[in-house]
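Take a look at the following structure, please.
In this view, the complex is presented without one of its protein chains, the others remaining in place.
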Amino acid sequence: FKFLNLYGKQLALAYPDSEVEGIKDDSVELMVKTKKSYVLAGNEWKKDPTLVKVKDVEVGGNKVVVAAGPCAVESEEQTLTVARAVKRAGASLLRGGAYKPRTSPYSFQGLGEEGLKILRRASEETGLPVVSEILDARDRDAFVKFADMIQIGARNSQNFTLLREAGKMGKPVLLKRGLGNTVEELIQSAEYILMEGNGNVVLCERGIRTFEKSTRFTLDLGGMVAGKLMTHLPFCADPSHPAGKRELVHSLALASVAAGADMILIEVHPKPEVALSDSEQQLTPDSFQLLMERIKALASVLGRSA
Amino acid sequence: FKFLNLYGKQLALAYPDSEVEGIKDDSVELMVKTKKSYVLAGNEWKKDPTLVKVKDVEVGGNKVVVAAGPCAVESEEQTLTVARAVKRAGASLLRGGAYKPRTSPYSFQGLGEEGLKILRRASEETGLPVVSEILDARDRDAFVKFADMIQIGARNSQNFTLLREAGKMGKPVLLKRGLGNTVEELIQSAEYILMEGNGNVVLCERGIRTFEKSTRFTLDLGGMVAGKLMTHLPFCADPSHPAGKRELVHSLALASVAAGADMILIEVHPKPEVALSDSEQQLTPDSFQLLMERIKALASVLGRSA
Amino acid sequence: FKFLNLYGKQLALAYPDSEVEGIKDDSVELMVKTKKSYVLAGNEWKKDPTLVKVKDVEVGGNKVVVAAGPCAVESEEQTLTVARAVKRAGASLLRGGAYKPRTSPYSFQGLGEEGLKILRRASEETGLPVVSEILDARDRDAFVKFADMIQIGARNSQNFTLLREAGKMGKPVLLKRGLGNTVEELIQSAEYILMEGNGNVVLCERGIRTFEKSTRFTLDLGGMVAGKLMTHLPFCADPSHPAGKRELVHSLALASVAAGADMILIEVHPKPEVALSDSEQQLTPDSFQLLMERIKALASVLGRSA
Partner (left out) sequence: FKFLNLYGKQLALAYPDSEVEGIKDDSVELMVKTKKSYVLAGNEWKKDPTLVKVKDVEVGGNKVVVAAGPCAVESEEQTLTVARAVKRAGASLLRGGAYKPRTSPYSFQGLGEEGLKILRRASEETGLPVVSEILDARDRDAFVKFADMIQIGARNSQNFTLLREAGKMGKPVLLKRGLGNTVEELIQSAEYILMEGNGNVVLCERGIRTFEKSTRFTLDLGGMVAGKLMTHLPFCADPSHPAGKRELVHSLALASVAAGADMILIEVHPKPEVALSDSEQQLTPDSFQLLMERIKALASVLGRSA
């Protein structure tokens, strides 16, 4: 079994279940049998929704948190331009890719650590905490130094090595659902992070693989809503990737907020048509500003803010 | 080629395309080459959105039309109770199944024509026009007599015989997307109806088959939004069937409205726990009333009514 | 409840289950409670595999039955040419479409009853029984007169009206799996036919909708193998439709035989490149002959013939 401090509670995890009897430790507040495929991420033992703090931004509370920024950091100028624009429009977090997971090895692979440093500078100027995706556990030091929230991308959603590392880094984690994974598997992946004592995980619905061809992926809001009944962790929705076309992003972002997303991830680029990745789906700063206004209006009738 | 009067225009459809040259008729306003797999349902020749009138209810205009009622008509009392309740809550149409398509032959198959008559009586009392599903072209007379809008269900979405018949019945049609069909195929199915001179078709997203297990089907709002860019026909969303659990219906209904649905289909039963079909997903009248209030509030910030 | 004579047995079907107590009839050999979603098509009450006879051709026995012919009947000459070629190569049945279900209304819709008559003449000359697809219950008389086996296509796999009619026509039925249907649902659809007293049903795996793009549909041989453990009915595999490209047809046909298919459906056209439908996936007569030789060799090492 394993001892753990999570959400301020002293826990003992016993697996297989029979071992729970052998635990003798008065400081343990909860002894968890792991009969189910996930326990820590489930809401049987922890009824209250978890608030994940990214510096001073709280995900999972009343406010719908919007994280916006370029798909990939391409240059300091591009990143600063977007960071200022999304800050002005009301975004709470700056997102941007420094290390890019690309299906083809010939696509732009990102600026790497230099990209993280550019994001840091943009964060210092705008005050927006930074979310960025990690691909390799060996880059942990750069992420600990320059990022405020670690993103695990869809293609690494069941990269258990990386999940464990993210758990140990002590930073909040944005965990994306794999293209071919169920919501239950997403929650099980979160369990790997929580097991390392890191309870600050936001789950992210970003579209799954289906036969439908008019969108890039199928945004599964039903899965997100069902997932919210299974876990205490907050949910983010990413409407940009499943849309694949910028004409669809507004409607899917609003639908995500109406469905109950606690956080929204939007790709914004100063000139989407020349972007080095995901050129088709990034919004212009102007379009993003309009979207923020619509999100705020929507959140208010749902009893939330944005 | 085929001559056609649609949306008040005199058309000539030529297929294969080369035949278009052979058409000599001065009254023809538009000669349509059918190079694409759908033309009449597409929005290249008809830019303005189509308003589908179901008696005095207009689908596709400013108002989000809510159709509510039991999955299956079980008795006059049950149907009247629901009809009064949904009318009071603000629904615009009464939906109810008289002929039920059931995966198993041992499940309740519906009351048949008697069910249609009960719906008619409920309509007369409440003033709500009736939507009901047809399974067999040979039942056309009963539907012409008792129904106001003909529903083609998901399992018959590519039953081209039934589509053609529905086109000839002269009533507005609610056409559901098949479990395994793309949005483009849904629009192609609508083309079969329009080819018969019936332009009053509402397309309905009701969830597709995917690997996700926490919901019954995957509601594809992205497909609906993409579909709205391809056709002039209005779109309905059915959150009840994909949810499969009533706890999910509110969130998915609100998401559908936020995504731009022109019409929403909700299953309501006086006592869902004893319903003869879809017991798990029907709302109580009280829950439906609350949902209507939430839909109205949401519609208002989107510049619509409900 | 319902009385039924099936496979030479006198049955009483009781649903709901409690009614089984009320049946008093000494001639009834088996009283079936319908707790499960299918009973008659299941192999709990009938352990021995069912042999379906199409005239003198037996499907479900030792011989792997090959049905071959054009996707669509286009002319008498085309059909006779193919019929003679596939007969010569060793096919047991002639398949051909007279009524064609087409996604687009502008695609070739088939020759209708004239097509059935052409198939009949080809059958008379070659001695091959005819399999052809029915789309509309109102065409039953033509099918009773001209066809030897009635095909229900994938798009009508849950058209319960047509299933019931096929059950009443007294001819063997080839029932295809719907694009979005599970194997269990396919067996439930067969149950509709068996309930009408027609036990001569062959189930057909023809590919399902998935996200994979290199083939037209995903041939689910795993589903077929699993299905064979659930039912006493024989299984056919159609490698032509999922392949979508003729280069893939041989390999998938051989895989189907190796997986245990009792029947194989192959599209053959004298000049595939000018075919009015499915031009990409039809084999030439020469290629089909080679395939037959390979199928025979394969069947022999599996302890079967072909």
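All chains are identified by letter, namely A, B and C, in their written order; residue positions are counted from 1 within each chain.
Everything that follows uses one rule, which is that contacts are C-beta pairs under 8 Å (C-beta built on N, C-alpha and C of every residue); 3 or more make two chains touch, one makes a residue touch a chain.
Please read these numbers as outputs of a predicted model, since none were measured by experiment.
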item: Visible chains that the absent chain touches, using the contact criterion stated earlier; value: A, B, C
item: Listed residues A:178, A:244 or A:285, member touching the removed chain; value: A:178
item: Selected from C:180, C:199 or C:285 as touching the chain missing from the view; value: C:180
item: Residues of subunit A in contact with the chain not shown; value: 15, 34, 37-39, 101-107, 135-138, 155-156, 158-162, 178-181, 185, 188, 191-192, 195, 208-209
item: Residue numbers in subunit C that touch the chain omitted from display; value: 180, 182-184, 207-208, 210-215, 217-223, 225-227, 229-230, 242-243, 245, 247-248, 251-252, 254-260, 297-298, 300-302
item: Sites on subunit B contacted by the missing partner chain, in the whole complex; value: 209-211
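Convention: only the chains that are shown with their structure count from here on.
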item: Self-contact between copies subunit B and subunit C, residue sets same or different by half; value: same
item: Most contacted chain pair (by C-beta pair count); value: A-B
item: Copies subunit A and subunit B - rotation angle from C-alpha fit, nearest 5 degrees; value: 180
item: Rounded Å distance between subunit A and subunit B, as computed from the means of their C-alpha atoms; value: 36
item: Chain centre separation (subunit B, subunit C; CA means) in Å; value: 32
item: Residue list for subunit A, restricted to those that touch at least two other chains; value: 210-211
